[in-house]
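What you see is the complex with one protein chain gone and the rest in place.
Up next is chain A:
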Amino acid sequence: MTDQRSQAELVRQSLKRRYRKERRFRAYGIAAIAIALSALVILFADIIGKGHTAFIKTTVTLEVDIDGEAMYLDDASDERQMKMADFVEPLIRALMKEIPEAGESDRDDVRDLINPYASNQLRDALRENPELLNTTQTMTFLSHTDVDVYVKHAGDASYSIKLNEKQRGWVDALYERGVVDTGFNDVFFSRGDSRDPSRAGILGAIVGSLLTMVVTLALSFPIGVAAAIYLEEFAPQNKLTDFIEVNINNLAAVPSIIFGLLGLAVFINLFGMPRSVPVVGGLVLTLMTLPTIIISSRAAIKSVPPSIREAAEGIGASKMQVVLHHVLPLAMPGMLTGSIIGMAQALGETAPLLLIGMVAFIVDVPDGFFDSATVLPVQVFLWAGSPELAFIERASAAIMVLLTFLIGMNALAIWLRKRLERRW
């Protein structure tokens, strides 16, 4: 009896120890997750804190007297006259009218309140509708970037305000009266890159990313799945297939910049394809994504229960029928998930694209697979390296857009897996 009691005592003590260990282990886990989460929160807070102002634009609304005499223009449909005409003068006059205290000597300071490209806007409006000549129109223009920065960041020590005292006073007064106003920055989503931060947008980069991804998906998914099926189902087990398998696993770990060098050497220098185009970007990213897709597809094929294979073989299905009718449909969710994650990786890839020239400054939104383009992460890279703070906030905003795409793709992967998952 004493023996039994002491044994129970021993068990109780060891239990206590075990529970303590368990609690400690759980605490480690919670701490690890807390660290990861707080890092994430800091990252997001920083990006959103820096970038949210990029979604706001500053505009100037003016009563423009389109005076033909002041512009040296008497027929707006005459292209030669249009080229010679002065579109800045009416804008300055309209502004001067809004700022009565400004004298003739302040003309340059007044002009610098409005975006340098505002005159182009006026010209385009006239070109489209020549009847506007010699009328008075209410038009809204983008402000100068310096005004934009002042309106959004006055008092923020990290931003240097380039307006002089006089200009600040004018802008404050105009803002009060609603001539200078802020609104949602649609320019950011509807234009390509620009030297002028307030006119720079990410549409060019988004379209470039989209075109590149289309090429990548169209190439890497079929090739990856076909390779996985062959290796898993048809290839004989020998030295050669072992060698191939080792190499595929190796390729998945090769730094992406190596793929960029390969693309530069092969696609551009050897095959003579153009630089900076989505096709070449897509080809390079295909090389990079292929190992990921092959590995995840093979894992998906392996996870198809052998009993299903046997069942089909037992009825007399040929190898091809077993694969097409049973293995592929059951492996598809895993393959799709792997591919989407591979695509998400490719979407965020920067280094290889720098090497094939997608880092060029491109203003126009690309209109095809062979048109020069840049992609979202490269756009972020370009803007983040710019000395102007107005670009930095736009880089943060572009990161937000990129992250939104990535979260969307990963959510799609999870949804697809949940949706298509089958029990057996």
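Going forward, a contact is a pair of C-beta atoms (placed from the backbone, for glycine too) under 8 Å apart; a residue touches a chain by one contact, two chains touch by 3 or more; residues count from 1.
Assume contacts and distances are computed from a predicted model.
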Protein name, per the UniProt record, of whichever chain is missing from view ("Carbon-monoxide dehydrogenase large subunit", "Cytochrome bo(3) ubiquinol oxidase subunit 3", "Transglutaminase family protein" or "Phosphate ABC transporter ATP-binding protein (PhoT family)"): "Phosphate ABC transporter ATP-binding protein (PhoT family)"
Residue touching the undisplayed chain, where the options are A:R177, A:R195 or A:H325: A:H325
Residue of A:G155, A:G178, A:G272 or A:G316 touching the missing chain in the full complex: A:G316
Sole contact to the chain not displayed, among A:G155, A:G178, A:P306 or A:P387: A:P306
Residues of chain A (touch criterion as defined above) contacting the omitted chain: 236-237, 302, 305-318, 321, 325-326, 330, 422-424
